[in-house]
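Submitted below is the structure of interest, expressed as structure tokens.
For this view, one protein chain was removed and the others were kept in their places.
Moving on, here comes chain A:
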Amino acid sequence: MKHPRFFNGVAAAVLASALLQPAWSREPVGSIEDIRKLEGKIAAVAEKAMKSTVALISEESGASGSGVITSADGLILTAAHVIEGAEQVLVVFPDGKQVKGKVLGANMSKDIGMVQIEEKGPWPFIERGESKPLEAGDWVIAMGHSTGFDPARTPPVRFGSVVSDGPGNFLTTDCTLIGGDSGGPLFDLNGKIVGINSSIGDALKNNNHAGVDGFKEDWDRLIAGEVWGQLQMDPMSNPERAVMGIELGSQVRGGGIVISGVSEHASKAGIRPGDILQSVEDKQVRDGRALQIFLAKKQAGDKVKIGILRADKPLKLEIELKQKNQIR
């Protein structure tokens, strides 16, 4: 909540100078035949996913979220904030069947968590897909027990597309979500889990999901029951946001920013204090904020090309981004 104005004023202008990607390579919807094919896929996913889309109810508070079973032995993926503070939850299937679930680990920064059904399976489950390749225009299907478990209805199906990737591991879709949907699954058209419902903003287009790839990196810690991180919707204060590990100094007239300090990581990548950062991915860097917003959409592990000026000589470097909390 430290930078509310930050996004309002700056984001749109700055992002105009960000990368231009050929994003128009999505599932076509040019004809009614295309739409019919799409319909067939959505209906198939909805039917298949239904049985695995469960409600998670905390017995202490009575509050209710959602989750999705991803293995035959009953491992459930959900949002960290749904299981926060609970050790056990009731797992309710769309048909009302109810079993107990043990809360495993959670990474609050990514808003991802796990629950294990205690009773022996096999349980109906859905495979995980990949979230990193997703970008604006990809069709997705969201499900969840909106406004809490309702025995008179199946978990509502919502259809839409990715409207923006990032910040970090998150992505935004226009599948409208509401309380109770949190922790519920986002599917691609093949019916694989690609995200977990996390939060909403005011706009109907602003529905945020944690990318499923976030689980991959944290898998062992989550299974082991570790809980860490900080729930923070402001991408700039997210401890896991991607950074280069440099300190920025003053702005240089005519474009670029002085690099006033470098971490061990940045140093290894060849950056030196006093270098002037001129471009990122061949685009000119206007100021520190522009750079931060650009990086907010990236993830740790991404490699970024930068252009610097050292002793009046231009130099091209590549640096791998790191989580902010891993930089010393």
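By our rule, contacts are C-beta pairs under 8 Å (C-beta built on N, C-alpha and C of every residue); 3 or more make two chains touch, one makes a residue touch a chain; residues count from 1.
Please note the rule applied: contacts and distances are computed from a predicted model.
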Among "PDZ domain-containing protein", "SRPBCC family protein", "Cytochrome C" or "ABC transporter permease", UniProt-listed name of the chain not shown: "PDZ domain-containing protein"
Contact partner of the left-out chain, one of A:Leu231, A:Val258, A:Val304 or A:Leu317: A:Leu231
Full-complex contact with the absent chain, from A:Lys192, A:His209 or A:Lys297: A:Lys297
Residue among A:Thr53, A:Ser131, A:Ser182 or A:Gln299 that touches the chain left out of view: A:Ser182
Absent chain, residues of chain A that touch it: 1, 3-4, 6-8, 11-12, 15-16, 18-21, 23-24, 26, 29-32, 34-36, 39, 42-47, 50, 57-58, 60-61, 63-65, 81-86, 90, 92, 95-98, 111, 135-137, 141, 146-147, 149, 151-154, 156-161, 163-167, 172, 174-182, 198-206, 208, 231-235, 293, 296-297
